[in-house]
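Apart from one protein chain that is not included, each protein chain of the complex appears where it belongs.
By written order: A and B. Residues from 1 in each chain.
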Amino acid sequence: MEQTTNAVLSVRNVSMNFGGLRALSDVDLDVRQGEVVALIGPNGAGKTTFFNCITGIYTPTDGDVLAFPREGKQKRINGMRTNHVCELGMARTFQNIRLFPSMTALENVMIGRHCRTRAGILGAVLRGPKTRREEQQVVDASYQLLKKVGLEHVANDYARNLPYGAQRRLEIARALATEPFLLLLDEPAAGMNPQETLELKEMVIRIREEFKVSVLLIEHDMKMVMSLSDRIYVMEYGKVISTGTPAEVSADPQVIRAYLGEESDA
Amino acid sequence: MAETLKFVDNLKKSAMAAVWLAFLTLPIMVIRVDTTEKIVTWRWMHLVYMLAGSFVLALIWHFMMDRRDRGASLRDAGEGGGDSALVRFLNNPRVLKPLLAFGFLVAVAFPLVFSMYQTNILISALIYVVLGLGLNITVGLAGLLDLGYVAFYAVGAYAYALLNHHFHLGFWTVLPMAAILGAFFGILLGFPVLRLRGDYLAIVTLGFGQIVKLVLENWNGFSFGPSGISNIARPSLFGVKFTVQQDTTYMYYIMLGLVIVAIFVTARLKDSRIGRAWLALREDEIACQAMGIDNTRAKLMAFSLGATLAAVMGAVFAAKTTFINPASFTFMESAMILAIVVLGGMGSVLGVILGAFLLILLPEYMRAFSEYRMLIFGATMIVVMVFRPQGLIKAKRKVYTINTEAA
Partner (left out) sequence: MEYFLQLFFGGLSRGSVYALIALGYTMVYGIIELINFAHGEIYMIGAFMGLIVAGVLTAMGWPSLSILAIALVISVLYSAAYGYTVEKIAYKPLRGAPRLAPLISAIGMSILLQNYVLLAQTPDFLPFPRLIPDLEFMAPYQSFLGTSDLFIIATSLAVMVALTLFIKFTRMGKAMRATAQNRKMAMLVGVNVDQVISMTFIIGSGLAAVGGVLIASHIGQINFYIGFIAGIKAFTAAVLGGIGSIPGAVLGGLVLGWTESFATGYVSSDYEDVFAFCLLVLILIFRPAGLLGKQRAQKV
């Protein structure tokens, strides 16, 4: 298996069949250290299915999904349970926001810290100094993450009461709390106005810098994708039809035909 | 003006509802048949009661519905949804501390002041408090609707009864064994239901509960069948001989201790790493797993902790009543414990305690209505779900102190 230099995720020939329906067909994809890679394509192209395949919600019918965590060697993660994938260091957000509505914003982020902490039942009941210290660290670290996404002032608000844009940012903060090496964002800018989208873009760039994390995102907002991504993969009907830099992809006639439409719309 | 129109409208609707309900219940309420003697008894007074009662209840219902809808629109606008005045009053530390101290004093002094009969009633209520707290972990915190909870209660009770009967093991010896057995059964029953969703989980656990009861009823060789096990030993204190009165008092203090432990454990669990994981599990299983929490472990822990508490209570119950049979472990028991958790407020420790006291003590003191106890149970569950699903006391999330300097 050839190892691409400093890849963090390497997907080879992944296919996914649901009974008779072939949702993904021989998909190859790489994300390298520190990159922002975008996955675009018309609705139904298989983008979220792809996310689900690499995060353990589905087991790919064929192919290999290789992850390269910060410490340790490469690991084939086909069919690995979702929580282990997260523990390994790949955290995601969801197309339809999946926060925990009756928990506060702070607590939502604290959930992200779960896989990096260890207090068990005994610790919970006895609350010795070690447990208390761990708890306080979790609280403080989560608060700092809220600050990074600009939500520290709503830390004690219930997640369901937050405005839509704030909820999306909260989901990202929660994913960051798991200390990932790869952040998977599923349509983070959906439903946002241009101003919010710009702020989101800047936030992603900041996050990449500060947390030394690579990003793979699914997005429909072309302006954001073109200006943010280092590389793009274009999918249609479960296949990758084009890949390259934003400039290369937007000039690819196949892509234009399948997705971008008239040049004036881009 | 609009208010009066609304009120008149409600009156009309209630009148129609009353007529409809009276008609609906007419045969069953009014007519009694004896097909062997070929006699028919007509009890027309019941019709009158039904009409009057339905009218009043319908009026209250509509009034509460209006309030609920108004509350909903307030919540949509972003306001409302706060605690009731009572809860805010209770949360004030200057009120809470002396109240708790007073309550504790009352609790300790109780058997010394009141009769054995009263003490026994309170012991029952305390048993249900702990049962409620146990189910609260499974249902209230983790969101796993266990309708067969009574099975764990039975496990503990029969464990003590049988070990005492066959091997003459004492209460204190068996108590930790019951706890371990409960934990084990919790995991055993939890395993098969891991992948099941809410309603299916409920029904399977209901099935488990029924199977356990039916086995206890029919496997005479093991459980002595419907006649049960009698002459179970009471808890001993270094071999001292007690009178019945002293036995009861001793039992009471044991229960009080167990209740305090249960409250302590539950409250600590609720605001801990595990407690948060359970809440996340309840809210969104998929997101929970995706954020690195092992759902299987979390579910099994919730089941087994709840089961442990129930099994311990089972042993206590067997020791208290000195006689057990399968009839004490029916679905109704599970439903009653569920009602306690639901009424009190899922996830709220204080709420469950309140719920247990209300649902267990009230019927004891309102003997006149004891016939209607189950009827009121059923109605309570419906009313609470429709009008106040969060229960009497809403479970509150902890407000954490944040060290803003820490990076």
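We adopt the following convention: a residue touches a chain if its C-beta (ideal position, glycine included) is under 8 Å from a C-beta of that chain, and two chains touch if they have at least 3 such contacts.
All of these numbers come straight from a predicted model, not from anything done at the bench.
S.K.: Considering the complete complex, identify which of B:Lys38, B:His168 or B:Lys241 is in touch with the unshown chain.
M.R.: Reading the full complex, the residue touching the unseen chain is B:Lys38.
S.K.: Looking at B:Gly103, B:Pro176 or B:Pro192, which residue reaches the missing chain?
M.R.: Residue touching the chain left out of view: B:Pro192.
S.K.: Can you list where subunit B touches the absent chain?
M.R.: Contacting residues on subunit B, toward the hidden partner: 20-21, 24-25, 27-29, 31-36, 38-40, 46, 65, 68, 139, 143, 145, 147, 192-193, 196, 198-200, 202-204, 206-208, 210-211, 214-215, 218, 286, 331-332, 335, 338-339, 342, 371-372, 374-375, 377-382, 385-386, 389.
Following the convention adopted for this analysis, only the chains that are shown with their structure count from here on.
S.K.: Between subunit A and subunit B, what is the separation of their C-alpha centroids in Å?
M.R.: A distance of 42 Å separates the two centres.
S.K.: Touching residues of subunit B toward subunit A in the complex: what are they?
M.R.: Subunit B reaches subunit A through residues 78, 264-265, 268-269, 272-277, 279-280, 283-284, 286-295, 301, 305, 397, 399-404, 406-407.
S.K.: In the complex, go through subunit A and note every residue touching subunit B.
M.R.: 55, 57, 81-83, 86-87, 91-92, 94, 98-104, 106-107, 110-112, 114-117, 119-121, 123-125, 127, 134-141, 143-144, 155-156, 158, 161, 174-175, 178
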